[in-house]
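Below is one structure, written out as structure tokens; comments come after it.
All protein chains but one are shown in place.
When the chains are written out, they are named A and B in that same order, and each has its own residue count from 1.
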Amino acid sequence: MEKLLYGAAYYDEYMPEERLARDVEMLKKAHMNVVRIAESTWSTLEPTEGVFDFGSVDRVLQAMHQGGISVIIGTPTYAVPSWLVKKDPDVLATTGTGRQLYGPRQIMDITNETYLYHSERVIRELISHTASHPAVIGFQVDNETKYYDTAGPKVQEAFVRYLQKKFDGDIERMNAAFGLNYWSNAVHDWADFPDVRNTINASLFGEFEKFRRKIVTDFLAWQCTLVREYMRGDQFITHNFDFDWRGFSYGVQPAVDHFAAAQALTVAGCDIYHPTQSHLTGMEISFGGALNYSLKGRNYLLLETEAQGFPQWTPYDQQLRLQAFSHIGSGAKMVEYWHWHSIHNAAETYWKGVLSHDFSENVVYKEACTIGADFERLSPKLCGLKKENRAAFLVSNISLTALLRMRSGGNVGYNETLMKWFRALYEMNYECDFVYADPFESEKPDDWGTVEAALYEKLKKYDLILAPALYAASDATVAALWRYTAEGGTLVSGYKSFFSDENTKVRHDRQPHGMTEVFGLQYNQFSMAENMMLSDGSGPLNGFFECLIPDGGEPVLSYAHKNWGKYAAVVKNRFEKGRALYLGCDLPEALLKKFLSDALTEAGVSPVLPGVSFPLIAKKALSPQGKELLFLYNYSENPAELPCPEGSFTELLSEKPVYGKETIALPAWGFSILERQ
Amino acid sequence: MEKLLYGAAYYDEYMPEERLARDVEMLKKAHMNVVRIAESTWSTLEPTEGVFDFGSVDRVLQAMHQGGISVIIGTPTYAVPSWLVKKDPDVLATTGTGRQLYGPRQIMDITNETYLYHSERVIRELISHTASHPAVIGFQVDNETKYYDTAGPKVQEAFVRYLQKKFDGDIERMNAAFGLNYWSNAVHDWADFPDVRNTINASLFGEFEKFRRKIVTDFLAWQCTLVREYMRGDQFITHNFDFDWRGFSYGVQPAVDHFAAAQALTVAGCDIYHPTQSHLTGMEISFGGALNYSLKGRNYLLLETEAQGFPQWTPYDQQLRLQAFSHIGSGAKMVEYWHWHSIHNAAETYWKGVLSHDFSENVVYKEACTIGADFERLSPKLCGLKKENRAAFLVSNISLTALLRMRSGGNVGYNETLMKWFRALYEMNYECDFVYADPFESEKPDDWGTVEAALYEKLKKYDLILAPALYAASDATVAALWRYTAEGGTLVSGYKSFFSDENTKVRHDRQPHGMTEVFGLQYNQFSMAENMMLSDGSGPLNGFFECLIPDGGEPVLSYAHKNWGKYAAVVKNRFEKGRALYLGCDLPEALLKKFLSDALTEAGVSPVLPGVSFPLIAKKALSPQGKELLFLYNYSENPAELPCPEGSFTELLSEKPVYGKETIALPAWGFSILERQ
Partner (left out) sequence: MEKLLYGAAYYDEYMPEERLARDVEMLKKAHMNVVRIAESTWSTLEPTEGVFDFGSVDRVLQAMHQGGISVIIGTPTYAVPSWLVKKDPDVLATTGTGRQLYGPRQIMDITNETYLYHSERVIRELISHTASHPAVIGFQVDNETKYYDTAGPKVQEAFVRYLQKKFDGDIERMNAAFGLNYWSNAVHDWADFPDVRNTINASLFGEFEKFRRKIVTDFLAWQCTLVREYMRGDQFITHNFDFDWRGFSYGVQPAVDHFAAAQALTVAGCDIYHPTQSHLTGMEISFGGALNYSLKGRNYLLLETEAQGFPQWTPYDQQLRLQAFSHIGSGAKMVEYWHWHSIHNAAETYWKGVLSHDFSENVVYKEACTIGADFERLSPKLCGLKKENRAAFLVSNISLTALLRMRSGGNVGYNETLMKWFRALYEMNYECDFVYADPFESEKPDDWGTVEAALYEKLKKYDLILAPALYAASDATVAALWRYTAEGGTLVSGYKSFFSDENTKVRHDRQPHGMTEVFGLQYNQFSMAENMMLSDGSGPLNGFFECLIPDGGEPVLSYAHKNWGKYAAVVKNRFEKGRALYLGCDLPEALLKKFLSDALTEAGVSPVLPGVSFPLIAKKALSPQGKELLFLYNYSENPAELPCPEGSFTELLSEKPVYGKETIALPAWGFSILERQ
């Protein structure tokens, strides 16, 4: 039977002194029951070409096994040994600024044949060597894989072959689809295909990005195939997906199609890094968790999160506990720190682990011991939680890429918009899922009927769909959302959505393309606000806004401006059996929350705990026993009290009963778990 | 007989759907009578090497002709097809950072032989194919041509040959003229000539820039020669010169000698882009218009300006009308938008045209219709206006380059200084011309006597010359200005002027070199102010200032500072029959206006409309009928009233009479045109 996993990435290879026995003791004392090993240690596993040395792996497996600690084996392919680069310098990716220089991780051309040949060999050696070991519970293929901006001649040749296939060899279809006539960029003979690294054509750029995200999907699937040849039936394959990065995990990862790439795995996994101290909000944990849970609609492995991390992330007392149980409440069935010990050399010396550089029992380790004990005790009730959400975000990497490229169109950030909307829901205690708008290869992306049907199937489970900044929407996406709304769903979307097709070609009919009836509006102008007020007296508004003209819908907000006052800012509509809301600009936070909560309420979606809002956050899940669990978190240094909901509960940490309308006290950075009886 | 032209750049090639017939209808409805086509469409005209396809050009010519719309044919050479780069990768310019990557426009080496060979062929094919068509009224050679930082080996070889010619093969004359002994940069054998891309010698750098501006002049002249072989006598050749760029047109173009390059054209042309909405001031329109008018001393073609442009430029109601008539009042005889339809793919998707992406009749199009109607009706009175200004700016690209390079000398920007002075005059309703200080090739630049005489001839027409930041002044320039003042002119100059010779070698006698008697002052120190006040209590002053020591002149302002108080900031002088004013620092706006208006008044130059100032702007011109026209503009969202000048007028828009001392009302962003009877 599955149990909650708690542990850390463990690097015997990086130790400045013999530590193994002492570390196993300390892991056990902390009730840690899993370590991840071997990823990024290629130069140790294969010190020179063809010479393999699993001494370090073997002794760790043996010691962990003796200590009752499970092991996840990571393939070592995201950092290459110097001999491989000496052998073939093209192992290092050629990007827009030339060929990478040796040193950092994640600078390879993951399509390079030399790289793939040696990757396959080291993977086969490592997995065949370890798969049968009883301590090994699963495998992680590669690590936070991306395409590392690879764009060398061979990659570009493969891209041309990909385009030939996509357009059935008809180059004029490509010219038309991408609008390449502009600035003489049209190519009339495949042999004339130019270097794409500096293309000014957003469609060609977007396709190249899509092609390169496919490289990642294919690479991970290929590694999974290799691992599957050796793994036991009780073992899993995962990968630690990460997110976009603003100094911390933030929004959708632009370089990977998470949903497509996750298909080859048996269990989803991710890395979530977030601010702590007075900036700990739980938001990044909830976002990453919800997205990763959605990949397979079930529990995921948190493969990396910080224990101490950056100097500015050294946690306050109790924060490590709060964080660990925030992951669990989001649906994680493992919490694994990166990493066990702080590293004494190189790039991540100041990304500190559970242990500081001195290996002693510091305050963070001591707090981890309490988490491990609680995990162990509560595992039967907390491992295998089910999340059932009524609202979902529709996300799109094609739109993200397009908006990254189309800065001149009002500088609207895809992830910035998505995260504003997500934060609004999060702070109002609504949980949500994620649906991916871009079709997979396996979904026959060129067959609109199939794509539309597949997307509609995903959408129709929800009462409300949020589609922020859905810039590049194919006819199939438009049709699925049209049908979703017509059939009774509530659709919330807004500025910069539906503006182009899936090739980033701007639509040439009335905006929002195909959805004017759904939203009851149209527009053909937009501009940039400079401290513009809104009709309800709120503001000021800055940046991009659309000049909405209601056309059947109800204008519920407009601009307070001499020239723009004639246009609506927000339009609400009833469309056939459903409802639609369109936000024409980046609303002030309070207004955004108001419009979103109104739409949720009208769609019949309730918050987890009505009347309570950030910094008090509630999450709901079904336990393996089928009981409702309520997680209550206080992301604040101030103690708080909140009323217990109706009903009878057991508070799992204290194992005490709590009854509806009693007061639940949460200390600073504290939390509580209620099991409904 | 000539008529006002009104239209747009038209790209049949970029259309996502068949639009031609509908577009001709819409153009006609807007009273548009001209389109520019074909520039930047090389890959359409010559899809593969040597295969020409004028299908799109032909059908547009036919449709426009049937609709009564004239066509300007642009040569397509500013963006190259991919096959040309495959054929010879050196078609792409090698700059200081290596060879350019394919994709953007304007990245070629315009001296590359392969490029020139194929350019010539496509130009000959296009022009011979279209020149006889009755719709074609003229040609535009290339587009906003510059040298694109080309600096590859062949360009540098040509530069060495140019230097050998300039110095009659005497390399030591070059070493002396450029001061190359410094840091061992002297070259004592032409064979040792080093790469100049990273030179630290401002003189060598300046000469290379001059050489590269000559590349532009020669390239445009060469294209004109080709076009002339085919064009009819009733057709014109123009080019769309642009300006320096600060997110909008701003100051003198550093990469092109406008006056020299304009010699090969039959009519001057330019592109002016400017902020709108609350930032619409008309200043950029007046600056670009005055400079372009000055190129040939007569009307010019406004080949490009924005209709909607960037999102932040979407015009307020009435602004498009105000802008169009601002160009006319500056002496334009054409107003052409870039571009007709907003583009659905690539780099300028968000540089919107007259039509939005949906091709419908948006508010901008509707306003354009009223402009077209007014242009058509008023064309007999507004086409062919004469400007007669009494003041002129003396501008110099050699000085501009030198000051760009000499940032360490106080960070004085050439265009920043020029534009401050221009703005001061503009806001006080003085119109002015532009004279170019740098001699052309055809003016025998090495014969100082000839150069001086030629410059003096240009200057003596004016009552007042403004020479801001004239850093690099040759002996001939100095002599011409000396004589201009001695003979009764008024000269206004200031800091950083006359500091070096035409080779950017700093003068080694007392500053301002050769002009100490003219200005009645001298100095040999300067420094940087930090919030320094001035003797009249105004300030604070920041940045560069000179320590002027009056020597015959009258100190009319000094610095209020413990250490610098002994020096003058502004000195006024009478010199022989003329007057001179020298501004030793970047004065606060109000002081600058005061000193400039005093100098203008003393020189007998009056504003167009005394007592009226920005946002109310007046322009004056002579109509083809020889009548005085007054254009009155209100660059403000507030309606305004102003008194009609003495005399009897017809207000041309309303066709009503107006008499002196009546009040003229201008609505928000409104204007009025008075024809003196």
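Note that a contact is a pair of C-beta atoms (placed from the backbone, for glycine too) under 8 Å apart; a residue touches a chain by one contact, two chains touch by 3 or more.
All of these numbers come straight from a predicted model, not from anything done at the bench.
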Hidden partner chain, touching residue among B:200, B:590 or B:665: B:200
Identified contact with the non-displayed chain, of A:24, A:57 or A:85: A:85
Option touching the unshown chain, where B:66, B:524, B:648 or B:677 are the choices: B:524
Residues of chain B (touch criterion as defined above) contacting the omitted chain: 96, 176, 178-189, 191-203, 406, 408-410, 500, 504-511, 524-528, 530, 544, 562-563
Chain A residues touching the omitted chain (full complex): 11, 13-14, 16-17, 40-44, 47-48, 76, 79-83, 85-86, 100-105, 277-278, 308, 310-312, 314, 316-317, 342-351, 356-360, 362-364, 637
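The working rule: only the chains that are shown with their structure count from here on.
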Centre distance in Å when chain A and chain B are each reduced to the mean of their C-alpha atoms: 50
